[in-house]
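To keep things clear, I will list the structure first and then write my remarks on it.
The other protein chains are all here in position, but one chain of the complex has been omitted.
We call the chains A and B, going by the order they appear; numbering starts again at 1 in every chain.
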């Protein structure tokens, strides 16, 4: 079935020993590290009864689990079904899209629990985890799923695991710089997740540039049903994005507000996406690529500011702009990036995550800088930006400056990290596919071949199914 | 690819300027109106800390967000994935089903926030929104999705936006009459959402009657995989319906009870749907149309009464009846409505929403009229029907009468409104498809054509994909 032509002969894509080795060794490493470091935090530990008394809590409902578990599950769906199925649009790469996304995310959340744990939940030599750590691990992996979108169809599963290992590491470092050193707010991750993940992925795909990729160009499109599968991914991302942006916000009004702002931004984004998708096509027909992707840009772009007093109409404006920017990006920028800058961006993450992520960082900086005691209340302002301890004297405008700095840090980390990791992935040992086998499940998956062709005979039982 | 025959030539279905214009102008209008009117309510505003002290709340968990957010997300899934994918059953209209549903719902929730806000959350010149408003906006849009089911495949996206604008407006008026003037209970919307939405849609499709629709009859069926996609919609509607009917019920027992009653009703409904689907077919085979739709009628029919003391066995009885009514409707009534009354009801919403909605209204009236202090407790009865203030002296039997009145008001509003909106949509300016192009994505979407045919060559790489 596989038909090696040109240099394809030279590529050894057999995963039989390499992939199992990496999976097993790394998983053993996880077990050892978890054994040494990871324990339950007070809210998930069996000593909780005593803890409750210490914290003077009267009810189990005060356990953080009940504040965040529903949002956690929504985020979990976004990572595995949302990103997984969004990438199923390719006609022959459905197994790889949803299966490799599954693999890298399952590994990534473990490594993220450790990396983020060392930075944020380390106490007396132990990482103490609870529901918020699970959400953050999913978030971190979200940035890897984004980067995966840029190189979709062009990498081996081992490359994806290597990518995950490094990207999660750098993500945690970047997140630490932003949240702890710069004391920046970024609950929905416009900067830490989207800007970082997208530019990281774009740099990796730039380094891995394949000049002869047009050999598999015919496989780089969708078919009717693969577009419908992709809409499952789109809709779950769209519907649950309010949970994404509110999942780790402060209890109470902040979570509540983040959900409302995101809801509004996403709604507006759909309208302008449809408008520009139709406008930019000669016959005015809608393009599924835009509906599947650009409609989500509004969620990305309020990632930093959703928990702030962005207000519903502010959110509509952000969504309005991002639907346009993203759709225009798909039509004009993606081809330009590929032909001029040699950035082959399979899913167009530049339009869905990179630009809206930057916009999100800027909107966050402005919204923070514009905060006043009048709008937030005295207590509210302190709580919203955590102006306590060493930051007790920080003013909103200074906060805005730090927010802006966070954008640049994320961008730099992403580009430098992506260049490094791209160079590592370029080593000829990872079993990546030949150019003419890109976007093709056959390379790494047992594809039901005879059965596939059998569909054509479905109602012609005279012919035997397989000889 | 498009092949205009007969009068098809005359139809200009190009959306290039009309659709973008409507989307952009209306979205700008939304931004302006939100800017003038919409603000956060006390539970989502940054002043919540002060509010908590005023309301004497000790914990953030008392924020309405935690009572309703999980239900909100379930309702959100029902509107976008549930309705969207339920309508994907048509073999060539999957993009339109899920994509236009996405578009109209995204616009509709914004307009609903405003319309319902003016009626129910208007304070000092501002609409104050929180999680309950988002749920109500989704509910309102649900009635538009229902109406969309009747005209599925026969309208342009602009017509759908116009429909949404008017239907949301009338929905809000009707809801105001029922909930505020008649003081009727309708938490799951048997009357306000289903009866109103369905008869509205049926009237619209009656006005838009296409005598020559049989020209596209071959496209009005399903294919194997489109039926499986539709089952995704069905199951999400079925599973989350307990959330739908309980989402805006009173905190505590009412939400709890509404979920249980709905769960029971839906379970019974599946059994009778299967029974009659098999019984009414010559060879006793099951029909996917019934399984996809009639199984949901039990959820519709306890929409009004689920939060009342309907009791689990009462719910089973309602579900039992509705599975039968709905399935029989699909077999006998839908063809009758089309041939005799010229009501072309693509999805059979008469069987899934109209009749079960009416039954739901009646069950609600009876359940309310039968309420006693013995069953509800003194406090419980007052709380369940909100017999306070000017309604302090209303008795259950009077309440039952008002509930019944609510059915008729909804019916009248739907028929009158549907006639009006149908007439507007009949104007020859909206770019609706010719009869022979109905149920065909090609008209408004870029369909992956070459790729589609490429599937047939999937394992025959010798032939080039596209010339």
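Criterion: contacts are C-beta pairs under 8 Å (C-beta built on N, C-alpha and C of every residue); 3 or more make two chains touch, one makes a residue touch a chain.
Quick caveat, the model's predicted, so the values are computed rather than measured.
Only one of B:14, B:28, B:179 or B:260 touches the absent chain when the whole complex is considered: B:260. For the options A:24, A:55, A:412 or A:427, the residue in contact with the chain missing from this view is A:24.
Shown as candidates are B:27, B:175 or B:287; the residue that touches the absent chain is B:287. Interface residues of chain A with the unshown chain, by the touch rule above, are 14-17, 19-21, 23-24, 26-28, 30-31, 34-35, 38-40, 43-50, 52, 59-61, 63-66, 69-70, 73, 76-77, 80-81, 84-85, 88, 94-95, 98-99, 102-103, 106-107, 109-110, 113, 129-131, 134, 157, 225, 229, 232, 444-448, 450-452, 454-456, 458-459, 461, 464-466. Within the complete assembly, residues 1, 3, 61-62, 66-67, 70-71, 74, 91-92, 218-219, 221-225, 227-228, 231-232, 235-236, 238-240, 242-243, 251-257, 259-260, 263-264, 266-272, 274-276, 278-279, 281-288, 291, 295, 309, 311-313, 316-317, 320, 375-377, 379-381, 383-384, 449, 452-453, 456 of chain B touch the chain that is not shown.
Methods note: only the chains that are shown with their structure count from here on.
Rounded to whole angstrom, the centroid-to-centroid distance between chain A and chain B, based on C-alpha atoms, equals 32 Å.
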